[in-house]
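One structure below.
Yeah, one chain of the complex is gone here, protein chain that is, but the others are all in their spots.
Per-chain residue numbering starts at 1, and chain names A and B are given in the order in which the chains are listed.
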Amino acid sequence: MSFAGVFFSLLAYAALLLFVIGLIARIIFYAKTPTPLKIPITPAPKTAFGVFLRMLADLFLFRRVLRSNLWLWAGAGIFHICLWLVIIRHLRYFLYPVPDWVMAMQDVGYYAGYAMPFALLFLLARRLWYEKEVYISTFADYFALLLLFTIACTGLWMTYHGRVFLIDVKAFILGLYSFSFKPPSTHPLFIIHLLSVFTLLVYFPWSKLLHAPGIFFSPSFFQKHNIEKKRHINPWDYDVEPEPFYTLKDKEILADLKKRAAEMKKYDRTK
Amino acid sequence: MPYYHTPYAVPKLEDDASRHLESYPARISDMMGIDLPTSLIPNWKEEFLKIFRELLNHYKELRVMLDACVRCGNCADKCHYFLGTGDPKNMPVARAELLRRVYRRYFTPMGKLNPNSPDCAELSEKLLKEMYIYFYQCSECRRCATFCPYGIDTAVITMGAREILARIGLGTKYVTEVVNKVYQTGNNLGIWPEAWADSSQFLEDELEEIFPGQGIRLPVDEYGADILLVAPSADNFANTDTMMGYAVMFHAAGVSWTTSTYCDEGGNFGMFLNYKNMRKVNNRIIIAGKELGVKTILWGE
Partner (left out) sequence: MLDFDPSFPYHICDFAWKLMEKGAFKIDKSMNDDVLVTYHDPCNVARAAGFFEPPRKMTRYMANHFYEMHPDTIRERTYCCGGGGGVLADELTDLRTLGGRARAEAIKNLGKKLAREHNGDVRKWTPNYLCTPCAICKASLPDSMSRWNVLSDWRGEEESEVCVVGGVHDLMLKSIIF
């Protein structure tokens, strides 16, 4: 048991714990909060299956961006696909024995790993190029992009040029499962990679990266357009006291209303 | 390539281009009539955060939509007010950011750890003024939501912000006046029931001239009709052709219908102010329907 082993293992546990707790807390919060209004964006599906299909189109095709902003669609699309492929590729460091399908994905992950920094650079360039994007971009946007860029670049570099001992890496990760505190590879690139990933994990549940779980809880997405069939009830509705009903024949109520309206007007004059 | 089309070129950004377009503040009588504080309350900062917290716990959409925005900018050139004015704060994302900064400052760990971050904003008179201007330059049309990859609906954020503003005593003259008129007269235009009946009578005479001998009627307050028509009150005065169109249509279809002087307005301006008033205005329709014993309610155009 070395100092580095204990230090980085504890960091890893802390980062994971914050990530999981933060994310679950957020999701529970989302799930518990009521939706008082019926706000699907029409044309919306009328059945749960239709909502599922639409969700698929939005998750995998980025349908809404596709029909209005091709560059953003391409950049964001390539980045997200690459991200998932690279994550799958990384499974071989986390599983023992490594399943065949993960090994089969290694080549795809290799190319995805190269494409990812370029997609990120493109998204960053977009933010710096367009006047509108410069205006709306905040520190958080650049931070997230640069963090991911660091992770992608260090990862790429050490995989193909940096000669990091994979055996050390795997021993460290598998050591986390059994609390045996194995030291990680001390190659500087790997240390930067590792620390950036921890930062990302901690940052995730409190930032705009919440768009990943948030999309499943967005009422304009998941609600069905079925007002004809089912009445939408607001769970915390106020009890309002109705004004008395009147028709043309209720002269007294009408006279009273007029008197009250005239009295109200006085307050404006005294101002 | 037939791709996304805007009717005219997207304007260049121009800071504060529409800042001067500010609604008049609400009148005291109107704010009293709709049960809101008549002017900015002294402890508005605490009250602001209290109401904000209540809204976050009441509306899932508000919380999700404040969290999930990635500021991709896809909504920016979709807002007609941005296309028209070129004011960057009229981009839906920038408009929402006014409220989102306050949310980050007071309701997320990031803001508590680093309150001076540029992504956070302290509550101040200046910010409140900006909110008042720009949240009343949103028409809650939801066009941005159809293009947002997460379905973020600026209308929800605008409604939330306006709810807070209204409850700390900031309303606009037009909206509060209209809601107050609904409570007084049953419609947005402030037409008293007698005038409504007169106008209906006038349109009946008009129809008699166009279609002589048909006896087309515009019934008012008739118990036991099949249909209660809740049309915009403007139909009876400004867009009279539309109102006569309804009458002709019902006459040709041979159904009995009526309007109600208690509730002769289909538009609900409570939605542009706060939830309680929205509910109260809507409630009138149900009461009118039940009292008059109609079978169904139809919305006007």
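Here is the rule we use: a contact is a pair of C-beta atoms (placed from the backbone, for glycine too) under 8 Å apart; a residue touches a chain by one contact, two chains touch by 3 or more.
Given the structure is predicted, the values throughout are model-derived calculations rather than measurements.
When the missing chain is restored to the complex, the residue among B:I168, B:L229 or B:V281 that touches it is B:L229. Only one residue from A:K32, A:H161 or A:R231 touches the chain missing from this view: A:R231.
The set of chain A residues touching the chain not shown comprises 39-44, 225, 227-228, 231. Although one chain is not drawn, its touching partners on chain B can still be listed: residues 4-8, 18, 21-24, 80-81, 83-85, 136-143, 145-146, 155, 158, 172-175, 178, 210-211, 214, 226, 229-235, 238-239, 241-242, 244-246, 248-249, 252-255, 266-267, 269, 272-273, 285, 295-301.
FYI, only the chains that are shown with their structure count from here on.
With centres taken as mean Cα positions, chain B sits 30 Å from chain A. If you check the complex, the residues on chain A that touch chain B are 26, 29-30, 33-37, 39, 41, 58, 62, 64-65, 67-70, 72, 76, 130-133, 135-141, 206-208, 210-211, 214-215, 217-221, 236-238, 240, 242-243, 245-249, 254, 257-258, 260-261, 264-268, 271.
Chain B meets chain A in the complex at residues 3-4, 12-13, 27-29, 32-33, 56-61, 63-65, 67-74, 76-78, 88, 91, 93-94, 97, 108-110, 117-119, 142, 145-153, 155-156, 180, 183-185, 192-194, 197, 220-221, 260-262, 275-276, 279-280, 283-284, 287-288, 291.
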